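The complex is shown incomplete by one protein chain, all other protein chains being positioned as in the whole.
All chains are identified by letter, namely A and B, in their written order; residue positions are counted from 1 within each chain.
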Amino acid sequence: MTPNQTDRLATRFIQFLVLIVVLILLFLLGDIIISGLPHISWHFLTSPASSFSAGGGIRDQLFNSLYLLVLTLIISFPLALGSAIYLSEYAGDNWFTSLIRTAIEVLSSLPSVVVGLFGYLLFVIEFHLGFSILSGAIALTFFNLPLLIRSIEGSLHAVPNSQREAGIALGLSNWRTIRGILLPMALPGILTGIILSAGRIFGEAAALIYTAGQSAPILDYTNWNPTASSSFLNPMRPAETLAVHIWKVNTEGVTPDAVSISAGSSAVLIIIILLFNFGARAIGNRMYKKMTGGK
Amino acid sequence: MDDIQKKLALPSKASREDIIGRIVSYSCIAAIIILVISILYFITSRGLATFLTDHVNLWQFLTGKDWNPGSLNAQGKPQVGALPMIVTSFSVTILSALVATPFAIAVALFMTDIAPKSGTKFLQPVIELLVGIPSVVYGFIGLTVVVPVIRNLFGGTGAGILAGTIVLFVMVLPTITSLAVDALRAVPAYFRSASLALGATRFQTIYKVLLRAAMPRLLTAVIFGMARAFGEALAVQMVIGNAVLMPHNLITPTSTLTSQLTTNIGNTIMGTLPNNALWSLALILLLMSLVFNLLVRYIGKRGEIKS
């Protein structure tokens, strides 16, 4: 075989492998959407789940997922922001900084089940929070922090140094420069990072099954008092999310229509995550354009 | 003393703001450090209880084949042999990485060298979508598609290492691919042009120059993929069969560290041996993720020196 023939053959082979990967994705999406869409109905989205009979919906699970997402972001965003500001603006080039970076790397490489078990051990059991949305949100925070810190730090890092100097040279404090000049410029990147992490949070289940729990008590959507036990806003109640629901109906095997419920739920999950992804890109681009004066 | 001189000597609003800024950002960092330390501490202390409180022999734990922590064996010792799960975890990890790596490198090469423009535009979203699919959905598809196919082809239940490998292959594929793309992009353009100018074909350039120059970072990419596979819980748990048996082939039900943990931690009582033994499995997971981390660093360092 001449080198040129080898070259052509190798290229064909690479193209073949790429084709398979694309087909896998198409198959996955097709399977989820085609087998899931028929099960999605208004009834499916708005009625509570039923464990032992067919025809249950995912109303509460869907709401729990969203509520948990919001709570998680409320807890993790400020922490991630503060840490990212430290890393990008205050950290010197020394052993302490590399220790922190190592710690964050370790956190990001921990399997989510380990993070979930830690949350279970510390919050559910030691701190007596029980299986609750709050425990779940804290566990998801741990799981979410490293990625969010990295994306915020990256966005801050991308702001040209001349902007920092411009602020400092006017006698502004570093803090004011960060808040008033750097953060607004980094905002598109930060928002994109948040939305992408929202997608990850939304689909996560392993960190939740022993923190937010696997049961979805009937919720009262008219009770706005977060301390009432049946209130949908109560952060201390157990809350099965959509992702956990898919896992549970499949492993418990008591729900007769487990397959169609999982198919419908998977489709809902994927559609929402796709929306997050597209939203992240659209918002990022749009804000970037706006900020650079349309140029 | 004039006015300006006084101002220069006294703290101002700006100095106070900066103190606030420091307090805020330092506290966040402190929280992160405390968090990581407490994760390491709590999991370690729980995981060691099996050996320190229940006096299980570490060697027997790592090499024993019988897992039934609730009951005693013929010698009156608790049956806490974790070897089946350790073997299964490593099997699915290594197999899925082995299968995924050629695909990942092919996709990466396609994006960086074969069709840089259209390839990136088209494949970048493909990778992002694959990353975005939650693991329970992978598990569900594994359960409804992969397991039945295996069952029909080979008989048995269909659950086992093969099913786990297939599911994990798809899950680690995007991880390895996107890091491999970074690795290939980091190879300076003149490596390529020099090789092509010497008359090498594209494949020769890729094979002899590109992959070699990018080798350390490609290895890192594979290790990241392995770390993800090793720690993946629910998708694997849904297709592996969850029987704690030494795997004899690829298609009998077995159990990984993660699947055993997720299945049973809620069914055991805190502080008892069956519960402690599960925390020891969690400790293995934790240690392995540290090992993967160290490997990445080690390879990263060696790669630096070479170039």
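We adopt the following convention: a residue touches a chain if its C-beta (ideal position, glycine included) is under 8 Å from a C-beta of that chain, and two chains touch if they have at least 3 such contacts.
The rule we apply is simple: contacts and distances are computed from a predicted model.
Chemist: Name the omitted chain as UniProt records it, choosing among "Molybdopterin-dependent oxidoreductase", "Phosphate ABC transporter ATP-binding protein PstB", "Formylglycine-generating enzyme family protein" or "Iron-chelate-transporting ATPase".
Modeler: UniProt lists the chain left out of the view as "Phosphate ABC transporter ATP-binding protein PstB".
Chemist: Would you mind spotting which of A:P3, A:G180 or A:P226 touches the chain that isn't drawn?
Modeler: Of the listed residues, the one touching the omitted chain is A:G180.
Chemist: Looking at the whole complex, which of B:I4, B:A74, B:A189 or B:I269 touches the chain that is not displayed?
Modeler: Only one of B:I4, B:A74, B:A189 or B:I269 touches the chain omitted from view, namely B:I4.
Chemist: Looking at the whole complex, which of A:A54, A:A166 or A:V254 touches the chain that is not displayed?
Modeler: Hidden-chain contact among the options goes to A:A166.
Chemist: What is the set of chain A residues that contact the non-displayed chain in the whole complex?
Modeler: Residues in contact with the chain left out: 160, 162-163, 165-173, 176, 180-181, 184-185, 291-295.
Chemist: Could you pull out which residues of chain B are in touch with the chain that's been left out?
Modeler: These residues of chain B touch the chain that is not shown: 1-2, 4-5, 7-15.
Note that only the chains that are shown with their structure count from here on.
Chemist: Would you kindly tell me how far, in whole Å, the mean C-alpha position of chain B lies from that of chain A?
Modeler: So the centre of chain A lies 18 Å away from the centre of chain B.
Chemist: Which positions of chain A touch chain B when the two form their complex?
Modeler: Those in contact with chain B are residues 3-4, 6-7, 10-11, 13-15, 17-18, 20-22, 24-25, 28-29, 31-32, 35, 78-83, 85-87, 89-90, 99-100, 103-107, 109-115, 117-118, 120-122, 125, 142, 145, 149, 171-176, 178, 199, 202-206, 209-210, 243-244, 246-247, 250-251, 259, 262-263, 266, 269-270, 273-274, 277.
Chemist: Over in the complex, which chain B residues touch chain A? Could you list them?
Modeler: Counting only chain B, the residues touching chain A are 13-15, 17-18, 20-22, 24-29, 31-33, 35-40, 42-43, 46, 102-103, 106-107, 109-110, 114, 119, 123, 126, 128-130, 132-137, 139-141, 143-145, 170, 173, 200-204, 206-207, 227, 230-234, 237-238, 258, 261-263, 265-266, 270, 279, 282, 285-286, 289-290, 292-293.
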